[in-house]
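With one protein chain removed, the remaining protein chains of the complex are shown where they sit.
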Amino acid sequence: MVSDTVRSSPRFMHLPTFMRAPLIEDRSEFDIAMVGVPYDGAVTNRPGARHGPREVRSASSMIRAIHPVTRLNPFELCQIGDAGDVPFENLYDIAAVHAEIEAFFRAVGDDGLTSLAIGGDHSVTLPILRALATEGPLGFIQVDAHTDTWDSFMGSELSHGAPFRRAVEEGLIDANRTVQIGIRGAQNSMEGWDFSEATGMRVLFMDEFTQIGAEAAAQEARDIVGDGPTYLSFDIDGLDPAFAPGTGTPEVGGLSTVEALTLLRELRGVQFLGADVVEVSPPFDPAGITALAGATMAYELLCLLSDQSSKKGA
Amino acid sequence: MVSDTVRSSPRFMHLPTFMRAPLIEDRSEFDIAMVGVPYDGAVTNRPGARHGPREVRSASSMIRAIHPVTRLNPFELCQIGDAGDVPFENLYDIAAVHAEIEAFFRAVGDDGLTSLAIGGDHSVTLPILRALATEGPLGFIQVDAHTDTWDSFMGSELSHGAPFRRAVEEGLIDANRTVQIGIRGAQNSMEGWDFSEATGMRVLFMDEFTQIGAEAAAQEARDIVGDGPTYLSFDIDGLDPAFAPGTGTPEVGGLSTVEALTLLRELRGVQFLGADVVEVSPPFDPAGITALAGATMAYELLCLLSDQSSKKGA
Amino acid sequence: MVSDTVRSSPRFMHLPTFMRAPLIEDRSEFDIAMVGVPYDGAVTNRPGARHGPREVRSASSMIRAIHPVTRLNPFELCQIGDAGDVPFENLYDIAAVHAEIEAFFRAVGDDGLTSLAIGGDHSVTLPILRALATEGPLGFIQVDAHTDTWDSFMGSELSHGAPFRRAVEEGLIDANRTVQIGIRGAQNSMEGWDFSEATGMRVLFMDEFTQIGAEAAAQEARDIVGDGPTYLSFDIDGLDPAFAPGTGTPEVGGLSTVEALTLLRELRGVQFLGADVVEVSPPFDPAGITALAGATMAYELLCLLSDQSSKKGA
Amino acid sequence: MVSDTVRSSPRFMHLPTFMRAPLIEDRSEFDIAMVGVPYDGAVTNRPGARHGPREVRSASSMIRAIHPVTRLNPFELCQIGDAGDVPFENLYDIAAVHAEIEAFFRAVGDDGLTSLAIGGDHSVTLPILRALATEGPLGFIQVDAHTDTWDSFMGSELSHGAPFRRAVEEGLIDANRTVQIGIRGAQNSMEGWDFSEATGMRVLFMDEFTQIGAEAAAQEARDIVGDGPTYLSFDIDGLDPAFAPGTGTPEVGGLSTVEALTLLRELRGVQFLGADVVEVSPPFDPAGITALAGATMAYELLCLLSDQSSKKGA
Amino acid sequence: MVSDTVRSSPRFMHLPTFMRAPLIEDRSEFDIAMVGVPYDGAVTNRPGARHGPREVRSASSMIRAIHPVTRLNPFELCQIGDAGDVPFENLYDIAAVHAEIEAFFRAVGDDGLTSLAIGGDHSVTLPILRALATEGPLGFIQVDAHTDTWDSFMGSELSHGAPFRRAVEEGLIDANRTVQIGIRGAQNSMEGWDFSEATGMRVLFMDEFTQIGAEAAAQEARDIVGDGPTYLSFDIDGLDPAFAPGTGTPEVGGLSTVEALTLLRELRGVQFLGADVVEVSPPFDPAGITALAGATMAYELLCLLSDQSSKKGA
Partner (left out) sequence: MVSDTVRSSPRFMHLPTFMRAPLIEDRSEFDIAMVGVPYDGAVTNRPGARHGPREVRSASSMIRAIHPVTRLNPFELCQIGDAGDVPFENLYDIAAVHAEIEAFFRAVGDDGLTSLAIGGDHSVTLPILRALATEGPLGFIQVDAHTDTWDSFMGSELSHGAPFRRAVEEGLIDANRTVQIGIRGAQNSMEGWDFSEATGMRVLFMDEFTQIGAEAAAQEARDIVGDGPTYLSFDIDGLDPAFAPGTGTPEVGGLSTVEALTLLRELRGVQFLGADVVEVSPPFDPAGITALAGATMAYELLCLLSDQSSKKGA
């Protein structure tokens, strides 16, 4: 198949689709769609995540097929393609953009594909959840420096600091089946932390994560989300700025990539029906390591999704 | 006075106000206000100009007082201060942000001060013109790679590609007293170029500018705007990317800084009642030369404004 | 058509094909093929041009359709597509790689398409010329800091300093219909300069170019190549390092982009049957301005090629 | 209060005072003064720390108020302001500059304020200690790659490699109540290490720190300094270059930010009467993560100082 | 001696030989030769390692003499010099270049010196092993993200992904006395991993390394290589990209520098007869931390080699 040839060619060649996977023209031939969501209109701080999908695509040429630990090959388990970017017709109205994102992911889902999204700022997870949570609230695993459960900011309830407050309010995620990992950084009020804890989310602050380690964190996450359908959202600012400087709201003292890879790998078996990597901001990434980290986390998520998808199909 | 001491201290010291001028606490003590407008929500391409005011302020510590050619010292001609940034309460709704900008500049003008704005994307010039053009359309000199007279884009009529179409429609600028200098770069339609020329603007494309030179261009601009009140807007992308890589929509083949300095210097005597420098985007400016170019252009504008302001006062 | 929609969408979106043109699947639907040649195995100095096609593609999203001076729209004149990269099977043997390049361009030409190549190091022009010069030596216009007519280096006669010596020897280009523009930089021997001048090439050294200007240089180039079929090769190091730092062998004191754009524009009407832009080396291009300059020069060449191609077709 | 509004506004706005705190005009209204010390004339290696205060100020806009672990809000515990930079009148004579620094910190202390200094090179801690150690030697906690207890270098006894040798000699710090954490890197002689150990300092080399961990290190530090008045100096090169590349004398194999944050947090309760963060060198910090790390460490120190200061006041 | 004076002078001064050691003119005066191998013609991905020796030399000015943990001073134990770069006469033919490398190292060895090589891409280790393994296969300790035991790629069996497959086949290293540490990253086939394990190498994948820690890994490596002559090859991509972004094939989730320093330090006593640090690629290293990490690892290797060499000499 073309994609195998492409994936085995030198990494600097050819059009950089996600993971050098084929472009999706006919969805019926695919199980998993990787989708770019180049939108950063909802950031509260440094912009640039609109350039994330392009640079993560480029960095993802570095990624190959067979996992070094699990020996899973997602490209053998499933038919995986690059669905391109959500084709926006709006750029300046968060709600309108969110509606376009929701419609696109709903269409992909309606055609039977599981989606792996690459943002874009974290606000884009909200419309994706709206598209996916059609049969009740989802379990939710979030790797992030911030809970993103804050309320309105500078005139909007849809900023990238608010999506999971909205998601709870709209019944898209089940707070009791939600875990937020890597939370840290000072805040001007406790509004977001309080909302998360008051609604029943498990907030695994970074100091506790460091104490218990990635494997125990993964085990706790598995216990929390249980057997039900679950979504995973990986905000690249969950990583320490040494590992991911290219993001809009960096907070020092975060996860190492070893910890993040361990955490994700140990989540195998959770019933994931979607996932994303968000907040890679290339203008702040002079050495390109953030895009590479984002692409690698996306690969780990692809392993989780393909493992689930292949079992579901069996 | 404090600002003189500060301006003579080493350039790496102290809080970086614009040109190391004093912060304005009581407007009645000042003639000219430098104002930051950290907004980039209307860009069509690469964001980052929201960080422009901060980095132009920092680079402007390099700037000193007495002009090497004209020997003007704007700080002796006028009382010049830094009015801080427009204090936004909105961030995600272009029209609302523009209303806040307009209100701030109107208030500064009502207190008798001339403003020099530092953007921010080029959309911010529209509300500034709304604040200033209270007694009829203004003459308008624009240095830019793009005419910014395009119509709606991705759902908005207020993008940074549209402000001067709106300004003509709203009667804020007089197309027959308007000159656009440095225009270049391919376009997907001729809509903007056609609008400029159809309404009577002089569009001095870059190839013609190169032929006639900066001094002739300045003379033509003086002839076009005549004796009436005039506004000058300097989009840093008017400069070539070698001189100003840090901008959202760079177009190769632009003005050198020697040409730009000559052009501005030769506009002395025009009746300027306001000016701005926009579209400095620090995330794309690894060597900081764009912010320095922006600060230097702002200094030239300060010379023009202070020269006018001091004569007006006399 | 899809490409128009894509070309009008925000520049940070979608897969970055050259100029956001459609990927070529069926050559019979296209007139002009843009081809990536990601090879830098023949450099004598700094590598990195293998990454050129990808970054020029990405930067070319900035480019739009209608030329600001000539008002040509190459995408209306011709069907233009992105043919992807030459699909190498060798990477470590210059001659073998050159054979693959030649075969690819020969196949594209056999299908009736004109090619615009994006390198890669300058050695890649040699096999392209081999593919094109099937009916006798071509006229040749080269913009470059170096004549690239040197002999063997470090064990190879195929380094990127030698292609046009080989091209003359092989009868691919007509030295009497060849002009080399922008030549400069000290050399350890006069071998290359001497070869160029001894065989009858016009070597327009940079000091003379500065004296006569871009328009006279273009006129002289037109006179030299005359009415016959001609190839144009633009080595990005013809530009000054201020405008194009990201290249393998920079030489200070080169063309500005204004000069280069004027030069290319004034070559309209020459019977071009192919062209390339080479030696963009992204690892040395922190602000991305070299890739943007390369993309813009490629657009100018596209205008020249499409203008010719459309007349030929008429 | 103004500072609260400012601290809650978007992080890219407004003049970047330290932590977006108000500028101190009347010291009597404040408890804690953050002071910039933009001096790097005593470095032995790469300069640039003179630009530290400005970039740490800018990065500190990222910092907010409430600590994610302790829930302390230093801005509620104390009145905290930015006292600007030490207003130097000398730049080229280390002793003269040190005298100016000492005088400024003495004045701030005489007015009853606790100081948090942001350097500048590490030599600036010496005059600060001179200003503070008015009632006998202080306890001293130092995070650093180097003991900075070396003797004269290239003609001076005041280089940034010598301040704590001088501080012991002058009776400013009590070697028996001193701990140096993170020490590593080869040396040309053992002079400095030997001085530290011979005088009774606890030198916690990096290999031992790694063995025992940050919490045990903090406990040992608390035991060493005991109940007496103590100063904390954080040289950013204590962090690994992955976390803090922007410093004059980087040494690989240092603390992670998780370790540093843990260490500082666990020092709560020590009777700190002053602290500093030094050696952030922005010219070597292309992604800005060193300035952000410096600002975050400064915030942790602010928590420690405000916690002490508020108890003292009670 | 001159080198001591040089090593004690400010780090920004003088010609940057490796570790500021004297240039070797007469080999009979030296015990250990540091050798640059500026070749990257065998990379499969991003080039640039040809610039490695120069930038590692420059960064190594930061390194001094006495080890902070072991207190070894290699410059007292042995006479150590910089032998310059392998003087290539070929650049474009991997086998020819390898022959030149082999000849040079053989000559150095014949003169009784131990070599510490600085690459260059990892292919250069193969000819070095050919020069050294004159009396049977060597023990082999490799720190790397990749096993480099893959077979032919793009027409060559000598790419930097293949050297240790070749080394086993040629009887240069003893697979049963080989350990590969830090292996990670997805692969398109298991060919390389399988070869390593099938021939008896111990492949310590990164996940297991993280579990057991650097000290246990060192102990295991010591057990595997035993008392026989052993070579150590340190591919800088064994480090995580946060610590070493400047390399051709980065893989996230690697060793920290603390782990790497511990690992190397604990290998003291192994009978090393040569070592190298490879794959530092300066064009991808904007903050210079990769070159510094490479220089520091080289210093650790110098300690190991000089410790052995001095005992051998005794």
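In order of appearance the chains are A, B, C, D and E, and numbering begins at 1 in each one.
Basically, a residue touches a chain if its C-beta (ideal position, glycine included) is under 8 Å from a C-beta of that chain, and two chains touch if they have at least 3 such contacts.
This is a predicted model, so every value here is computed, not measured.
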Thinking of the complex as a whole, which visible chains are touched by the chain that is not shown? B, C, D, E
Among listed residues B:30, B:164 or B:299, the absent chain is touched only by B:299
It is residues of chain E that touch the chain not shown, namely 9-10, 12-17, 23, 36, 38, 50-51, 54, 57-58, 82, 84-85, 87-88, 91, 286
Which residues does chain B use to touch the chain missing from this display? 4, 7-8, 10-12, 62-69, 71, 240, 242-243, 256-258, 260-262, 265, 286-289, 292-293, 296, 299
Absent chain, residues of chain C that touch it: 44-46, 154, 183-190, 193, 205-207, 210, 240-242, 245-246, 249-254, 256, 284-287
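Everything that follows uses one rule, which is that only the chains that are shown with their structure count from here on.
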Going by the touch criterion stated earlier, list every chain that contacts chain A and also contacts chain D. B, E
Among the listed pairs A-D, A-B or C-E, choose the one whose interface is a repeat of A-E, with over half of the contact pairs the same by residue number. A-D
Note the rotational component of the Cα superposition from chain B to chain C, reported as an angle of 0 to 180 degrees in steps of 5. 120
Using Cα averages as centroids, what's the distance between chain B and chain E in whole Å? 55
In whole angstrom, what separates the CA-based centres of chain A and chain C? 40
What parts of chain B, by residue number, touch at least two of the other chains? 44, 46, 50-51, 88, 91, 154, 284, 286
By the document's touch definition, which label belongs to this structure's chain graph: line, ring, star, complete, or other? other
Throw together a list of every chain pair that touches. A-B, A-C, A-D, A-E, B-C, B-D, C-E, D-E
